[in-house]
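Note that one protein chain of the assembly has been removed; the remaining protein chains are unaltered in position.
Chain nomenclature is as follows: A and B, assigned in order of appearance, with residue numbering initiated at 1 for each chain independently.
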Amino acid sequence: MNNDLVEQIMGEVMRKMDSEAASAPAQPAAPEAKSCAAKLPAACGLTEFVGTAIGHTIGLVIANVDSSLHEQMKIDKKYRSIGILGARTGAGPHIFAADEAVKATNSEIILIELPRDTEGGAGHGSLILFGAEDVSDARRAVEVALSEVERTFGDVYGNSAGHLEFQYTARASTALNKAFGAPLGQSFGITVGGPAAIGVLLADTAAKAATVDAVGYSSPGNGGTSFSNEVIFTFSGDSGAVRQAIVAAREVGKQVLKAMEPDEDLPSSTTPYI
Amino acid sequence: MNNDLVEQIMGEVMRKMDSEAASAPAQPAAPEAKSCAAKLPAACGLTEFVGTAIGHTIGLVIANVDSSLHEQMKIDKKYRSIGILGARTGAGPHIFAADEAVKATNSEIILIELPRDTEGGAGHGSLILFGAEDVSDARRAVEVALSEVERTFGDVYGNSAGHLEFQYTARASTALNKAFGAPLGQSFGITVGGPAAIGVLLADTAAKAATVDAVGYSSPGNGGTSFSNEVIFTFSGDSGAVRQAIVAAREVGKQVLKAMEPDEDLPSSTTPYI
Partner (left out) sequence: MNNDLVEQIMGEVMRKMDSEAASAPAQPAAPEAKSCAAKLPAACGLTEFVGTAIGHTIGLVIANVDSSLHEQMKIDKKYRSIGILGARTGAGPHIFAADEAVKATNSEIILIELPRDTEGGAGHGSLILFGAEDVSDARRAVEVALSEVERTFGDVYGNSAGHLEFQYTARASTALNKAFGAPLGQSFGITVGGPAAIGVLLADTAAKAATVDAVGYSSPGNGGTSFSNEVIFTFSGDSGAVRQAIVAAREVGKQVLKAMEPDEDLPSSTTPYI
């Protein structure tokens, strides 16, 4: 009887411990995967609030930017309204999402900045401003971007050693042009690896796997990564070639990052799309 | 009886688990609130040690800086003694505390630097050097600053998504002038939000809420934040207007940051003072 009792109690204790573990914050070292706040469009009564998304992403809008602030921000006077897309974790996913947003709406990209962040991870957060003459256009741009972020996190993979990121578009627009110098209207892809050593290998693998045109290479010290522990390689070319380069780099990257933490999984942050 | 026993044991287990949780380190994502080391003026026998404060803050003093180091640091020769105020978490609280310290003592500000830090959070740490001809003055400046930090953390609020910070002084002195270009002797305030998207909204809210003069706007990429995921807005003006701008921004900021993590509290790091 005592043993039954012990089992009964252990069962209760373990259930309690499991439920506490389940509600605990995810590990800081797998930043891409942890901040999965669902979109909560109605969680905030402010008219400026648009929504949230994975990666501690927030979308806001200002209908009529204060004129003294407008000046301090050095924004073109024609944009009375701005949409704001910001995140603690992820720059690539947000820039590719913003690219879809400017294609789909009557808005333009004012500014793309990459803070050093990821909540203890190796990479970036982001701050992206959309400009519009009408607030409804700015709001719509943020809404589109927030909904795209779920997809663009699909090829972001992380464990406690670092992260991998792959992005692809069949047709680059002005967000990708502004952030990475992507040729407008062309297929465009990026490989990102952190720690930066892995990013170097991803770049070489992508460059060799298909006939692509190298557009840029950002390393921690060359000005392109805000001192984040990443290497970003960007390239354009034939649509099939860009995808082929990414798929090859993704295969190699997973093996190497997995080798740094063999006992951990290396999950997609959402669902792979490339 | 078995049930009584089960309850008795569960009670003990839960007490044990709670006490372990209480002694566990705070969540890394609420950086402003976690590093609450009490001041321990007697914890270290070194004459250079002054004390510690919230935010993993430390105060040190060097009576007579080595001449070769003096040269490397590019410090004015007249400051034989330096006071050192540094922290892992928080720049605003320390700069406003240092401002009180230079008002209250015979010391000057040599240097204010904002490392990218907050122990995985979105913001800064700080390194502030006071210069004095006499070591007792340098020590006194650090002591005053350490004691002020408890107050200046009062309007710092954090959850796992980010943080908000508000600071106000009725009369800006040389620390605020050096760090932010505050007009000497005037009322001066700042709003800070991380992720940076929130900081943009705080800036706009403050600018609209009262007649204040915008002094500066720092974003992750414009050189003012050491690539931290923050936007800092600074302004001066009539004392009542500066406070009014801050109170309005604080109200909006809490709603937005709360919307990113609806299930978490958003406590003051100490006690609000504005």
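Just so we're on the same page, a residue touches a chain if its C-beta (ideal position, glycine included) is under 8 Å from a C-beta of that chain, and two chains touch if they have at least 3 such contacts.
On a predicted model such as this, the values are computed, not experimentally measured, just so you know.
Chemist: For the chain that's not shown, point to the residue among A:G154, A:P183, A:G216 or A:P272 touching it.
Modeler: With A:G154, A:P183, A:G216 or A:P272 as choices, the missing chain is touched by A:G216.
Chemist: Of the listed residues A:L176, A:I198, A:V242 or A:L266, which contacts the missing chain in the full complex?
Modeler: Touches the omitted chain: A:I198.
Chemist: Since one chain has been left out of the picture, which residues of subunit A touch it in the full complex?
Modeler: 2, 5-6, 9-10, 13-14, 17, 27-29, 116, 119-122, 160-162, 195-198, 200-201, 203-204, 207-208, 213-214, 216-217, 219-222, 225, 227-231, 233, 252, 255-256, 258-262
Chemist: Tell me, which residues in subunit B touch the chain that this view leaves out?
Modeler: 5, 8-9, 12-13, 16-17, 20, 25, 28, 35, 37, 40, 43-46, 48-49, 52, 56, 58-60, 62, 65-66, 68-69, 71-73, 82, 84-88, 111, 113-117, 119-120, 125, 127, 129, 226-227
Simple rule for what comes next: only the chains that are shown with their structure count from here on.
Chemist: Nearest 5 degrees is plenty: how much rotation brings the CA atoms of subunit A onto those of subunit B?
Modeler: The best-fit rotation has an angle of 120 degrees.
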